[in-house]
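Comments concern the structure below.
A single protein chain has been omitted; all remaining protein chains appear in their positions.
== subunit A ==
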């Protein structure tokens, strides 16, 4: 089986599993317990936090462990809004964010916050000019994803950060869930976002683990309250084995990034070239200079599911543009925002690479795709 759906989720790396199992066995105690077993667990938790701080170019006290990307994004939006609403209630985000941002700001809108959505061009990129215009004195949060999960557009984060920080006091949040391990870490250098979200299962780590990392001291109201863990900012018994596994996954992702990214770029270029041969039959949504691991395309007049099933019969696993919306029949909000020719709207598929993929996988995909296209020709109506 050839798995080309690594943006939906990845298989945990063997070493990550090993770390998880070892820590689970030896350090099961609650890190908040004051006896020696608790102290040992807590020391390990601190070590994981330090390692992640190093990888992310920030300090240990600026890392909060969460239950995953969705919680990180929710905690950022709700937590930042509630801690700075005395300054204003204006939030800027984009039309193509993940639902864990869009649904959160919608919720805030019901509570009286004002939301502005930046538009994107056909390559999925925002306009910095529009950002400049939309920023106000009372803007408290700007949230822009680094890499879009459905088609891989990369936003100009550094430039946006410069503009935001020059113009107002808003906190700049970036959903880095799809970019972490594929693009340079965002806190590198002087200018960048104030806070980023990362999720374990997208980087060959574990499901149910993620983090929210701040460049400087965290400024947010707790979103989940209780025992006061995570510096009082995220309550609930901290799963130390998952934290250690996340540190491991992050380290592997960053250390091996050059090798993997080189592969992804090669495959991406190869597939761009391949799809171009289909001329009008296939439209490529992903920009050539987009994220190297995501390639979205659409077959004219075809429903995505049909293509998925046909490829699956040949042991090739791809997906419609995103897993969480894959059961919805309506066109995804990202595809809508790209404003593409309507004949291409229903057949959007996403290929996404992971560290387990090989040159052979890509060759097999190309071969099977060609066969499937021939077979399905009859079904293409328009």
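Here is the rule we use: a contact is a pair of C-beta atoms (placed from the backbone, for glycine too) under 8 Å apart; a residue touches a chain by one contact, two chains touch by 3 or more; residues count from 1.
The rule we apply is simple: contacts and distances are computed from a predicted model.
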{"item": "Missing subunit (named according to UniProt) among the choices \"Spermidine/putrescine import ATP-binding protein PotA\", \"Heme chaperone HemW\", \"cytochrome-c oxidase\" or \"cysteine desulfurase\"", "value": "\"cysteine desulfurase\""}
{"item": "Selected residue (touches chain absent from view) among A:60, A:103 or A:138", "value": "A:103"}
{"item": "Which of A:84, A:229, A:286 or A:355 contacts the chain that the document leaves out", "value": "A:229"}
{"item": "Of A:94, A:209 or A:298, the residue in touch with the unshown chain", "value": "A:209"}
{"item": "For subunit A, residues in touch with the removed chain", "value": "1, 3, 5, 8-12, 17, 20-21, 24-25, 28-30, 32-38, 67-71, 73-74, 98-104, 106-107, 199, 201, 206-209, 224-229, 235-242, 305, 308, 312, 317-320, 323-328"}
